[in-house]
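Every protein chain but one is kept in place in this view of the complex.
Presenting chain A:
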Amino acid sequence: MFAAEIYMHRFLLSSPVRTLNPEEADWFYTPVYTTCDLTPNGLPLPFKSPRMMRSAIQLISSNWPYWNRTEGADHFFIVPHDFGACFHYQEEKAIERGILPLLQRATLVQTFGQRNHVCLKEGSITVPPYAPPQKMQSHLIPPSIPRSIFVYFRGLFYDVGNDPEGGYYARGARAAVWENFKDNPLFDISTEHPTTYYEDMQRAVFCLCPLGWAPWSPRLVEAVIFGCIPVIIADDIVLPFADAIPWEDIGVYVDEKDVPNLDTILTSIPTDVILRKQRLLANPSMKQAMLFPHPAQPGDAFHQILNGLARKLPHDKSVYLRKGEKVLNWTAGPVADLKPW
């Protein structure tokens, strides 16, 4: 789910919007794979990512004049990690660090989005996490198979390794879901990893998309692709491509404090509202907008990202700095980040 940066790079390499002439370019893209620093288990470690980003920016600012021209205001970066450019997976740490100071003027394309949060800069573009399109296509079942599961969820409720007491992970919301509904026959929830996960989602009416350590999760993408109404349990979340996809019309928002009453909330939704949501979800353009297919197809997530970037054009004249003016503080941030990568 962090692979968006790689796919975006690949897409831009072969895309017609790419130009090799920097003078006529509107946007500059620097591919920095900040989530590719992996643990031996294959999970991303964001601790060195700020240094990585700094070194990359130093490289481009010293070799080409385009960064210094605007101090990065016409550059964009893809930061698909948990808290975007705050480069940490723990929320408190991420908030303390804040967005990397060097990226203050650049546009960030990130999966994280939460209103009134440090790590969401104004003008960022929120994208969905990467989900493998071929894998999902290969697990499609005919739509005439009746949907018989009411609520479906597979995933952790307690992150025993990092938060054994519960209360930190997902702000207690996932644990509340488990404790309240573990014996409810309507709720098919467990921590298993079934091989028929995608097929089961296509047989469910509602799919829970609660927050985890960060508010976003690939379940949202999977729910939209498989036609299952997403139940979004994350306060103040900013959902991707809010201009292209009418999230209120296709999903159900539940406040975290209302989780104990989730079954009442879901059963009291009128039937015609549910049918309407399903009909909207069946729209193929919406599914296409959540995917990062390779090669790119019309209406996909790349298209939406480019739309978002295009909407910010033309750049304001004030973006261009006068000679000698410097805005960014190159020495801001924790001392450890200043080490070159």
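FYI, contacts are C-beta pairs under 8 Å (C-beta built on N, C-alpha and C of every residue); 3 or more make two chains touch, one makes a residue touch a chain; residues count from 1.
Definition applied: contacts and distances are computed from a predicted model.
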> Quick one: the chain not pictured, UniProt calls it what, "GOLD domain-containing protein", "Glycosyltransferases", "MAK16 protein" or "N-alpha-acetyltransferase 20"?
Replying inline: "Glycosyltransferases"
> If the hidden chain were put back, which of A:R10, A:R69 or A:R147 would touch it?
Replying inline: A:R147
> Among the options A:N63, A:Q134, A:T195 or A:T271, which residue touches the chain absent from this view?
Replying inline: A:T271
>> Among A:E91, A:D188, A:E222 or A:D300, which one touches the chain that has been omitted from the display?
In response: A:E91
> Of the residues listed, A:S14, A:S62, A:Q137 or A:N261, which one is in contact with the missing chain?
Replying inline: A:N261
>> Suppose we count only contacts with the excluded chain; which residues of chain A make the list?
In response: 39, 41, 43, 45, 47, 82, 89, 91-93, 95, 114-118, 120-122, 142-144, 146-148, 150, 156, 159-162, 164-168, 171-172, 175-176, 179-181, 183-186, 205, 212-214, 235-236, 257, 259-261, 263-264, 266-269, 271, 274-275, 278-279, 282
